[in-house]
Structures are given as structure tokens and as C-alpha cells.
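The complex appears here without one of its protein chains, the remainder shown in place.
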Amino acid sequence: MNHKKINKKDLGNLLHQWSKDYTIFVPSNEGDTAQMGLWDGSDTGFLDWYRNTAKPPKANFLPPVEEMFRFQKGKEGHSIKLPSQEHQQLIFGIRPCDGRSLAILDNIFTDAYQDPYYLPRREGAVLVGLGCLKPYDTCFCTSLGISPGESNDVDLMLTDTGDEFLIEEISDKGKQLMELTAGLEDATEDDTARASEAKGKAHDKVTRKIDTQHLSHKLLSTFEDETYWEKVAAKCIACGICTFLCPTCHCFDISDEMVKKEGARFRCWDSCAFPLYTKMPMENPREEKWQRVRQKVCHKFEFYPMAFDVIACTGCGRCIRLCPVNWDICQTLGQLPG
Amino acid sequence: MNSNNKIQQKLRHEAGALLEQNKVDLIIGFEPGSLKFTTTPLITRDKGDLDRLVINPFIVNNLAVFLPDIKGPDLKGPKLKGRVAIVAKGCDGRSIVSLIQDNKVRRDNLVILGIPCPGMIELRKVEKLTGKDRDELDDIIREGDKVVITVDGKASEFPISDVLFDNCLGCEFPTPQDYDILLGEPTAPFAERSAGQARILKGISPQERWEFWRREFRRCIRCYACRNICPSCFCQRCFVEESEPQWLMPVPRWQENLMFQAIRTIHLAGRCSDCGECERSCPVNIPLRSLTREMYDLVDELFHFKAGMAKDAPPLMTHYEQEEAKDLIR
Partner (left out) sequence: MNTEWEPQLVGFLCKWCSYGGADLAGTSRKKYPPNIRIIKVPCSGRVDPLFILKALQLGFDGVLISGCHPGDCHYQTGNYRARRRVAITKKFLEYMGIEPERIQASWISASEAGKFVEVVTEVTEGLREIGPNRLFDEQQQQNTTEAAA
């Protein structure tokens, strides 16, 4: 396959070219918090600091809050207005783990129903991946079949080869985009070789591991072990950081707001860490913190694989990095009895 | 580090003795975290765990947050119950006293292992100072009022005040107000209280202040880490979760986010010991301590009240003086 390449200095021009057809999102730092934010049209300074975002790219597809529709109460019942759908976004710099996370999320939003909010955004989006050469000490993607330098879940994949990026076409969408893109050089064999070397090095830098081999079985046999889960959950403060900022967590809540005779229906992120999540009029099946911690772990590593044959974790390490009490999923999995 | 080692030895010894003599059922302290330069809360009833207890400049959590959930020894039901020995720095100690004032914890179920606190190192500051992320640093060693940070094998020295948390810099009471065993000698405040006043918004118009908060709270994702990490936020059911009436929508819009935080901070009046945990735990870096700090100062200015100083004092909001806050009411 013939690959292309681009000098890092020309990245601004490339993004500018793409911005004619797409709204461009790049890693941006808003108030010291990295997320995929709107590109300002010139700045490529993120290349200097970007390792991964704190807010995962799922936020671009399943935003923390969105309006599902507006309604108005008139004399002849309710009238409903749907939001306009313009979702031609190009996300630049997505990491392989996050690329995979979107593939994992696709399962849930195409399963029982076709989600009319998530899917159009997904279909309209181009993902430009950027190989991760400096994984964090919290990353364990290689244990989940992801390599920090490679991805099949994006449309184009870029690899840092020093002064240049090697550009690989991964999907048809990526191929089409490349056909419309001018001013790229063909990559030489030397470039490709350097890229593979960088990828290999990055892979070896991920030293944190989990053993997924008998995980499902172990979780099943530990499920009733209240003592274990109580001990594991003791220091958890039941906040929503690890679930909200998890790239594969997808639970949402729906609520209506009505002022006078009009209003809107919203959906927003929800988290199984909150006791309210399962609260019902008569009882709460997950009243205790340890039950909710168990749910989170089992959902990712047991229930999700049962339903979709894939573990709902990409080893991005956000939940470990951002946890205010250093609750470490790898330790919990590593210490499972049985 | 040497004095920390000594304190650590003493802590392990005392904690062991307390468990052995059956004086307490649970120990709450710190153990090394899974990441460099972190610690994590250790909550255990097992004597075998005690040699993991540590004291170092990274024991940031306010462990008092776990106390209201731990039921007294006479209660049936949850496993985490009984008398507790807890490691407490100055601010943590005040949070504990505040919980006692609010009848959330009983003093006679507690053994407080006090730590005279020389201030905690804020990793965000170290990261800013060195331009490196936490996991890229080789070492951070505190030596008195200096800190030596090693990056790529190269050591550089900085004044400790460059890397301590803002609230530690302005800490008034580094030694716990109430303790059973004090591990080490009482320490004096690190600096003037005003030293910790970073990010306090003064000298700008109300509109500009509102604008500042509007922008900050746009980022909030309503994970409630600020609330859940806070020892003073002990409500069984928080007002944001009320549904009849529903005060606030659960959606993370800046209006709701701001209202949530404003009311939360008002609820903390007279309870907040300025431990700064809300700001530290915020995953989107909202300067929450700017609010709690203002509340802390306000309560002091209006009612000469400081949180968690004496366990027998009535809580701020249940008490009054005949004459106060006169000029605020027509």
C-alpha cells in the first residue's frame, strides 16, 4: 500500500483544507482540562503537550448533555421540534484506545434500537488517529488487544516519525478523504520503516498489564463474595469520575424540563456509581457502595463481553489517573480470588 | 524524610497496639498508591495490613470523609462498623471535630492519630514547574523547606512553597485540634494565612466575577467528586437529588452546575476546614477552593467562627448571638 506523509509544520494547512468540509476538533486545553475541542483555525501547539485528553472523545458523540427535542403545549395537544442534525465533524488526534472505544460503543447504540442522536454523528464523523508514542504509566491497552501505535478503528492513522507524520488510509472513508486532499507527499519505504519502529517502541512502553484470560470466570465466581467487594470498595467515594470519563461508559438519564407551556427533553450522562441510578419506589437493588463498584467492574469485564463479545475497557487508564482516591481497576482485577 | 520514617514507625506501632488490645476495630490511614507519588486510603481491620501504613508528603486525602459511613459497634448490619483509629492532619482533624459537632461521629468511638502536618505537595504544581507529567518524573524529595525534583536523571532544587497546596501555604492550624496520640511534635503554621490566597477573586466587578464562574462551570460534568470527597458533605440525600420538588435538573448545564456548587458551599458554612479536597479532586480543574475559602473567611469575619476547633461548641448554624450581622438587614 502506498502511504502518504506530511511535514509537521504543514499540519495547520492540512487541517485548514479539511475544515472546508468538516468541523475540526483537536486536542485542546480548556481551563487545564484536555478534551477534543473546536479547532481555532491555526493553532497546532497541541502537538507539544498532547498525550491524551481527560474528557474522552465519546463526549463528541454522546455529549454530557443534549437536547433531544423541544415541545410546546398548544390547544390541539403537543407540538414537537427536533434539533437540527449537522454532524460533519473531523476529530484529529484520536488515540488508538479511544478509537476502539467508539467501536465498542457502536454495539450498544445499534443493538436494541438505532440511536438517532449518536449514530448520525458517528456516520458523519471522520476519525484521524494519532499513534501514541508516550503512553502514561496508567495505560494497559496492550492487555486488551490494542497497540498504542496502531488502530483499525479510525479512518486515517498518523504516526510520528520525527519531523513528519506518516499517513495510512485505514477505512474507505479515509481513502475518500485522502483522494480529495491535495499537497501530500508519497511516503518512502524508509518512512514506513521508521513508523513501524516507532510503533514497536510505543508498544513496549506499555508495561502495566492485566490478565484477561480467566477474568469472566473469576468474576462470576467472586460475584457473591461480599467480603471481597466490601474490602475493594471501602475507599471508593462513589463519585462519577471513573464512569463519566470512561470512553466506553454510556449510561444516560433522560429528563424533561417544562416552564409554562413549553420545554425540552434532555439526556445526560448518568453513572452506576450513584445510589440514585437504580433507585426505585420500593427498593434499591444497589443501595450499598460495594454493590455498585461490583456492578461497574462486572459490566465492563463480564456482562458486556457476554452481550457483545468484547470487553468494555480499552486500557486508557483515565479511571486510574483521575481517581481522587487512587482506586485502581488493575489491582481489583489482579486480586480477584479464585 | 527521616522524621517521616520515625513518625511512620510510631504510627504502625501504635495502630498495631490499638488493634491488638482490642481498643479499636478499624484503622483508617494511608498506604502507598499504585502510581508514583501517590498514596491511597487504607481501611482495614487486619493487623497484617499495618506495615503498609505510610506518612509522606503525598498523604493528601481527608480521611474524615469515611467516618460518617462507619457505623458504631452496637449497630447490626454493615461490615464497616466499630471503633475507629484514624490518621489525621491538621485540616482532617478539624473536619473530624466538625463531624462530632454535627453528631455524625461519636468521639468515644474514635482514636485520632494526629499528624503535625508540614504541608502536602501538589502534583499539579510540580507538573507545571517542571513541564512534565507526574509519570515522567523520577523523584520528588522534600528536604525541610526545599524540594528536590529529579527529571531525566537531573535533580533541581526548589523552595517547598513552590509546590505545596495553596491551602497548606495558608494553613492556620497544621497540628490537629483534637487527638489521642500525636505522632511527632506540634508544628507552627508554614506562613501567613494570606500566603494561601491564590485565585481569590477580588478587585473586579460583580459582572466580571459572575462571568468568571459562568465560564468555569460550563466545564463541570457533575460527577459530584467535590461533594463525595468532602467530609462535610454528609447528607444522606443531597438537595440536587431531591425530586419533589426538583430543585435542580440533573443535566450538567452551567446554570445548574453553578447553583449546585453555590448551595453546596453555603451548606459548608462553619463546617469547611479548608482542606482543599474539592479542588484537588475536580477532574476538570474548577478552582472550587476559591469558593470554599471565601466561605471560610466570611464565617470568620461575620461570626468569628472557625470550623472544627472545639468539639463541644455548637455548630455555626444552630447558634446565634443577640447582636450580629446588623448592617446586612434593614
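The chains carry the letters A and B, assigned in the order they are written, with residues numbered from 1 in each.
The criterion applied here is as follows: a contact is a pair of C-beta atoms (placed from the backbone, for glycine too) under 8 Å apart; a residue touches a chain by one contact, two chains touch by 3 or more.
Everything numeric here is computed off the predicted structure, so don't read it as measured data.
Asks: Considering the complete complex, which visible chains touch the unshown chain?
Replies: Result for the missing chain's touching partners among shown chains: B.
Asks: Which residue among B:Arg106, B:Arg209 or B:Arg237 touches the omitted chain?
Replies: Residue touching the chain left out of view: B:Arg209.
Asks: Just one of B:Leu164, B:Leu291 or B:Ala307 touches the chain that is missing; which is it?
Replies: Considering all chains, including the one not shown, the answer is B:Leu291.
Asks: Which of these, B:Lys154, B:His304 or B:Arg330, touches the one chain of the complex that we don't see?
Replies: Here the residue in touch with the unshown chain is B:Arg330.
Asks: So which of B:Val60, B:Cys282 or B:Leu316 would be touching the chain we can't see?
Replies: B:Leu316
Asks: What does the interface between chain B and the hidden chain look like in terms of residue numbers?
Replies: On the chain B side, contact with the omitted chain comes from 201, 204, 206-215, 239, 247, 255, 258-259, 262-263, 265-266, 269, 291, 294-295, 298-299, 302-303, 316-318, 320, 322-325, 328-330.
What we mean here is this: only the chains that are shown with their structure count from here on.
Asks: Which residues of chain B touch chain A in their complex?
Replies: Listed in rising order, the residues of chain B that touch chain A are 33-36, 38-43, 61, 65-66, 69, 78-80, 124, 133, 135, 215-216, 219, 221-225, 227-229, 241, 249-253, 277, 280-281, 283-286.
Asks: Which residues of chain A touch chain B in their complex?
Replies: Touching chain B from chain A are residues 30-33, 51, 54-55, 64-65, 136-138, 226-227, 230, 234-235, 237-241, 244-245, 253, 255, 257, 266, 268-271, 274, 276, 288-289, 320-322, 324-328, 330-331.
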